[in-house]
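For subunit A:
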Amino acid sequence: MGQIIQYIQSYLDSDLTPGAAGNMFWALVYIMLVFVGLSVAVIAMNWLERKILAHMQVRLGPMRVGPHGLLQPIADAIKLLLKEDIMPAEADGLIFWVAPFVVVLAAFTVFVVVPFGPTHAITDMNIGILFMLGVSSLSVLGIVMAGWASNSHYPLIGALRSSAQMVSYEVAMGLAVVSAILMTSLNAEGTGTLSMIGIVQAQQAQHEWFIFKFFPLGLIAFFIFAVAMVAETNRAPFDLAEAESELTAGFHTEYSGFRWSLFFLAEYSAMIAVSSIAVTLWLGGWLRPFPNLLSNSTWDLVFSLFPGITFLFFAAICFYNAARMPKHPLFRIQTVGLAGFGIVLGLIGVILFIPAVSIRAQDIFWFAAKVAGFMYMYIWYRGTFPRYRFDQLMQMGWKVLLPMGLGVLVLTASVALLQEKLWHP
Partner candidate 1 sequence: MAPVATPFFFYLLSGIMLIGGILVITRKNPVHSALALIVTLLAQASIYLMLYAPFVAGVQIILYAGGIMVLFLFVIMLVSIDRSVKERQFNSQWIVGMIAATALGGLFIAVFMKGKNIFPEHALPVIENDNTQKVATMLYGQYMFAFEIASLLLLVAIIGAVVMAKKRI
Partner candidate 2 sequence: MQSMLHITTLHYLVLGAALFLLGVIGVLTRRNVVIVLMSIELILNAVNLNLVAFSRTWGGVHGQVFAIFVITDAAAEAAVGLGILIAFFRNKETVNIDEVNLLKW
């Protein structure tokens, strides 16, 4: 037993990602962990989106399946899997069949390079950010394939719209990313990096998140990315491709059951993926907040308590709601279930207080917390904004975001040059 722990510890304390170390077994473990974590995140996101949106809209959301609808996503998944898988008679069978898998693969593959911590990534690629942008742009192909193979008008228009939209916003997105990459080169050697881990380490070394770098240039670049990433994932207010009131459901109109759920899965994991890019590039990835201001060891200790406190807080919410449950025999199972869920969360919270665990887990916690912030923004947008029209969307992409991106890029480069030449000759 001790040997096993030692063995695992030797992996945990390695300062390389499993991919970089060439450790196939450990890389496989990481892939499994990321896959499971992502699936759980998508399920949680499904529930949270419905609940949060419902509370924004003065209603309750799912309440019946499980306490406070906690089991609703699982019930939905079962429903989707049991549904009949319909293929239109005139559809192109092979492409219709492959398209959802292309989208899902593209959405999941990007997580290969997402750094959840200095060593917590499946691998650290030299071209990490380029890889992420490239692979996530492959999901356009799946969407186009789905729309074309359905052999129907609405999906075709939806596919044309969403591919045009994604290709256009990729340009603005790329420019914003380049201006962040430019900031990584502001070090003694003057060489930047495209590696995701390298980008966060550059922020660590410069003691500044790139969102605050060269204020307000970093902020503007971040803003461009934040807008483009919503458009890139086809979410409100840029959800024209799936505009329910216009095109019924866009490119996945003809899909049902399992394959439709694949599109759903891909949409949510793509949202998490682009949010992770934003977090890595501008919000310091796994770094905790206020690294400069509150930098002594006491503060380190305080911040290392956050993961545990968060989970205990969730547990407390569960217990509070369990106590508020109606005292009727019919609700007994729900009450016990909610309390049990709270106990599990509380136990996780308690485990996270153990120093050995919290030191290793806090990177992942901060990363996840930042991504969760973005996820909340997604839901908030959806509850607040009407939908753009297609020409307005294109105007926004090409006439607003693209010039802004170019301007920020040029300005960032000039400021960086000036800084190098004037202030640190």
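Definition applied: contacts are C-beta pairs under 8 Å (C-beta built on N, C-alpha and C of every residue); 3 or more make two chains touch, one makes a residue touch a chain; residues count from 1.
With respect to how the candidates were assembled, all candidates are chains of the complex that A comes from, given by their letters.
Since this is a predicted model, take the numbers as computed values, not measurements.
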* Scan 1 or 2 and return whichever one touches subunit A in the complex. => 1
* What residues of subunit A sit close enough to touch candidate 1 in their complex? -> 19-20, 22, 24, 92, 94-95, 123, 125-127, 130-131, 133-135, 137-138, 140-141, 144-145, 148, 156, 159-160, 163-164, 167, 170, 191-194
